[in-house]
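Only a single protein chain was left out; the remaining protein chains are all shown in position.
Every chain is named by a letter (A and B) in the order it is written, and numbering of its residues begins at 1.
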Amino acid sequence: MNQPVINLSPKVSDEVRKTTCYMCACRCGINVHMKDGKVAYIEGNRDHPVNQGVLCAKGSAGIMQVNAPSRLRKPLKRVGPRGSGEFEEIEWDEALQIAADWLEPVRQTNPEKLAFFTGRDQSQSFTSFWAQNFGTPNYAAHGGFCSVNMAAAGIYTMGGAFWEFGQPDWDHTKLFMLFGVAEDHDSNPIKMGIGKIKKRGARVIGVNPIRTGYNAVADDWVGITPGTDGLFILSMIHCLMKAGKMDLTYLAQYTNAPVLVINNPGGADHGLLMRDENGKELVIDRKTGKLTPFDQPGVKPDLAATYDKDGHTHRPVFHQMAEMYLDDQYAPENVAERCGIPAKRIRAIAAELARVAFKESFELDHTWTDFRGEKHTKMIGRPVSFHSMRGISAHANGFQTCRALHTLQILLGSVEVPGGFRFKPPYPKPATAHPKPHVGMNAGAPLNGPHLGFTHGPEDLALKDDGTPARIDKAFTWENPMSSHGLMHMVISNAYAGDPYKIDVLFMYMANMSWNSTMNTRGVIDMLTDKDENGEYVIPKIIYSDAYSSEMVAYSDLILPDTTYLERHDCISLLDRPICEADAAADAIRWPVITPDRDVKGFQSMLCELGAKLNLPGFVNEDGSQKYADYGDYIVNHERRPGIGPLAGFRGENGDQAGRGAVNPNQLDRYIENGGFFVEHIPDGANYYKPWNMAYQDWAVKLGLYDAPLPYLFSLYVEPMRKFQLAAEGHGERQPPDHLRERIKATMSPLPIWYSTEEDNHAKDYPVTALTQRPMAMYHSWGSQNAWLRQLHGHNPLYVPTKLMRAHGLQDGDWARVTSPHGEITVPVLEMAALNENTIWTWNAIGKRKGAWALEENAPEATRGFLLNHLIHELLPPKGDGLRWANSDPITGQAAWFDLKVRIEKAAAPAESQPGFAPIKSPVGQGPKDLIWKVGQ
Amino acid sequence: MHPAPSVIFFTTFSGLGFGLLFFLGLGYPSVTGWTAFAFFVIAYLMAVGGLMASTFHLGRPERALKAFTQWRSSWLSREAWCAVGALVLMGLYGLGLVFFDARWTALGLLGALLSMATVFTTSMIYTQLKTIPRWNMKLTPLKFLSLSLAGGALLAGQVSVALVLLVIAGLVQLYTWVEGDKALKASGTDMATATGLGGIGAVRAFEPPHTGTNYLLKEFVHVIGRKHSQKLRIIALGLMTVAPVTLLALPFSHVLGVLAIISHITGVLTARWLFFAEAEHVVGLYYGKR
């Protein structure tokens, strides 16, 4: 036949530049295909440890992001009232001078008057370094409203959590159980993992009120009642313990289950772990029957033996667990209704966990030596693995729920074993190896240490001498003693209320606080625009940096425009949130694969400049000149400890050292040659049992992850929590305020518990739970300015379960009024059958304010799209005691987004989603009508 | 299907035009000179105008000539050939009638045949589409042909023939609706076969691939209410057949004749709008729509 001749081998690109994606926080490697110096096509980098070549919709749509019409072009100075969107463009010199003029007096007089918070920032080791040098105690990133419960519960319990901390052993696991929405973190690796285990025909169990995404492909879906995951998990723990289906050897050797708990009712040490003079936890050795530190050679800790002393019987942690979890309150029959899961199903799942963990167990032939010096010839596989992220975190009982999940994994002996959950370097790293929070302030000088960390008792709280909170967000206070990531969601609210104090400058990065990144959007807008009796703004000065014309821009006084992710240096550092895999340490860079066509500066580079202008010690040379020309310069030349810098790869003068080594001036080039990343593999035999495996410990020291081997026991029993309870019981010098005593006693149980958050959220009058999740093709509000992605998700219906649709006479396309104790919205609804029958949900952050993101004002994001944020308050509904109770987890301060309770009713269709907001003036105009995109010829 | 005006005008007027040419080719009315010229002008305005209208729905009308290449397999290509053939032959034939007062009978017959072939090929463009069960039946060409003939007879002033043909066309149209309403179901294509998921349970469309619209939805998914369509059917049939037949049955006058023609054309346009608007493309099933 006479077919047209087509060119089957067209030129793909002039050049491929390999860097790291930033369309979400997944940090995949990307190949950026260039034609005529422009981005022509983006695909995944096959060699990259995170994504191994695959790439999600967001990543492939990067080309629309770096060319988005909403990009800010030049520094802006507000000229109209806050919120009007009226700005004038200024030069960088002027912009940085304004910032310095605002910040310098704050630094010299009272550094706490600067609140410096970063949103979707992944350079926290750098930004916190900057804030430390400035001297303000008020620094954090966005973890407090994201997933701190998961991270903190994991680190306190076992020295690491999910995502950046670890991953299922995808190659060996035979049962994967997923709790809650998890599509938005570590998204490609999880999809790859699910694909892998599906290929093997292994079972996936999804526990989520909503059956979308990963839950849609789960073999079994458990449409649980939101907020009851902890109870469900404890019920499975009940079943497993009752049946003796636990890995007793594992529990005895690697966890604090055998550690003795001091029994001294009424005493100041009651409930603390028994320790020797060196602070080592004590156990009874099964062989000798004697009390001994847990880590001595040859010790076989006994889970059952008790110890009598001073007229008291001191029992091991495991006894307390048995007593607690064998209680009938956790029997499936007694939790079934509350969880919305039939008792039989709870048992079936528990039985399946037990079957796979113990009947499908297997062994890998690896010889390894544990920290007691015992040599093992095999590694025993427990092929059950779990994953969870924000779904179970974002509740006021989230910390304990996450703890329960980790406890379940540990009982099955499936953490850090073949087929189970595996840590990624620099984890495992116990809470005790992390810094403690620091708030020691001296005007004109740096802070006395890192801001964020882990508290181990009342002595570590960030309180002033008068007992009031030292931090503006009240992190590490009695309200939330273990708030390891800070509470970004409380900053504006507290600063506005002057509780604990007023501030002068609010400096934020990539945080859309006047829209989707805040609770109580309307209220926050008012706080940002409200003036005091002198006619000054209550929050006097706001500096904001973002690459795009987000809603927050209009509410700021000075805009320092950032670059897009392809125009900048970044490092995804082992000091911070690296891209390691269970078998390797890895880090990565971003580098400017294109040059900005606008007058913008990378945020971190700008901070290098501003830091020097402010004379911050870490940012100037001895002669007072600027130390780091830009962030790239910092990445290469900064040393945190001698020989340890932001990047672990290609160190030393010849670039042949990994982890530790002198500064290599050519380090960035070496990264670029290597595809933008660096990988150092963990040797065979060192890659399981990492917390206790001496080969791993030695490797980690060599790489600079630790300075000395750091074996430790998993904390089924978290002793610091007991210390806070003791304080609440009246022991110790630092005492909580009376109104918090009962709550601390009730919630800070050192063994995981479950408590309902329904009453605080008035569930009686608002019986339906309302949830949000991110679509996999869209991340944050950024996605909606993306011409390709916004076609996928241009507006967000409210999904309502069939039963509620019928009960309220609703049909697809109708509108409903949704009311919470805090506010109401009127939005379009669609029916969904595969949904918990008492839960409604929508996609997060699709709704837009008119005038933002360079969209036309009639864009569907602004007319049909909506935010649930209007229904959620940063405070709980008033309790009548005049106190401000945060809508947060009482342990970590995690924003309790998913505790939202509402009621729903049919409403007449309004012209647009309600509440409506007046348009803001776009500082960048609007995008073009049509796109006919082709870079090459 | 999207009832695009270009296609409605094209099929309606080219049908009428070629219908008229058919009768002219057969020698009805037997006219020559300027009277013939007038008839031919009307026929050509309609046939050529219709064809011109059809090019408005092309993405690249400047390449329209390429449509002549695939006559072996494509009904659209065949239609192009038939149309050109009919117009050329009938043009020559018309030249004879107008300028030479000559009737080249064989040429006329051949032209008439090609005129009907054009209408037939047009109808086959729609009939061949298995994707649109409402069109994918033998009644479709019959409907196009009967309407073209009835309209042609009407335009040609062949009152008695027109009376019969109008009634036939009306009945065919009626029957098409009755059968058409059953066609999608009878085709066996539904959401279960479209997705292959029917074995698990009842299939319902959840989130569409895009929250916005797209070419497929604009082109293929047009939802009209059942009540609305029943009303339009009555109007179409009334204007297309009942009114012209009534008007023709009255003592003949040119005014009534013109009224009958206008009524008929309006009726056919309405029916043709329905022909598209009511047609369910199976691709709609993927969007949970029909």
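Some notes on this structure:
Following the convention adopted for this analysis, a contact is a pair of C-beta atoms (placed from the backbone, for glycine too) under 8 Å apart; a residue touches a chain by one contact, two chains touch by 3 or more.
Keep this in mind: contacts and distances are computed from a predicted model.
The complex includes a chain that is not drawn, and of the options "4Fe-4S dicluster domain-containing protein", "Cytochrome aa3 subunit 2", "Helicase" or "3-oxoacyl-ACP synthase" the UniProt name matching it is "4Fe-4S dicluster domain-containing protein".
Contact with the undisplayed chain is limited, among A:A462, A:V524 or A:L855, to A:L855. The hidden chain makes contact, of the residues A:E89, A:E104 or A:D220, with A:D220. Taking the whole complex into account, chain A touches the unshown chain at residues 1-4, 6-12, 33, 35, 40-44, 46, 51, 53-61, 63, 69, 183, 187-188, 191-192, 194-196, 198-199, 201, 203, 205, 211-221, 223, 239-245, 248-249, 252, 286, 302-304, 318-319, 322-323, 326, 342, 344-345, 347-352, 354-355, 358-359, 776-777, 785, 787-792, 794, 832-834, 854-856, 858-860, 863, 926-936.
The set of chain B residues touching the chain not shown comprises 1, 57-61, 63-64, 66-70, 72-77, 80, 125, 128-132, 187-189, 191, 193-197, 199-210, 212-216, 218-220, 281-283, 286-287.
Keep this in mind: only the chains that are shown with their structure count from here on.
Interface residues of chain B facing chain A in the complex, by the touch rule stated above, are 204, 206, 209-212. For chain A in complex with chain B, the touching residues are 791-795, 832-833, 860.
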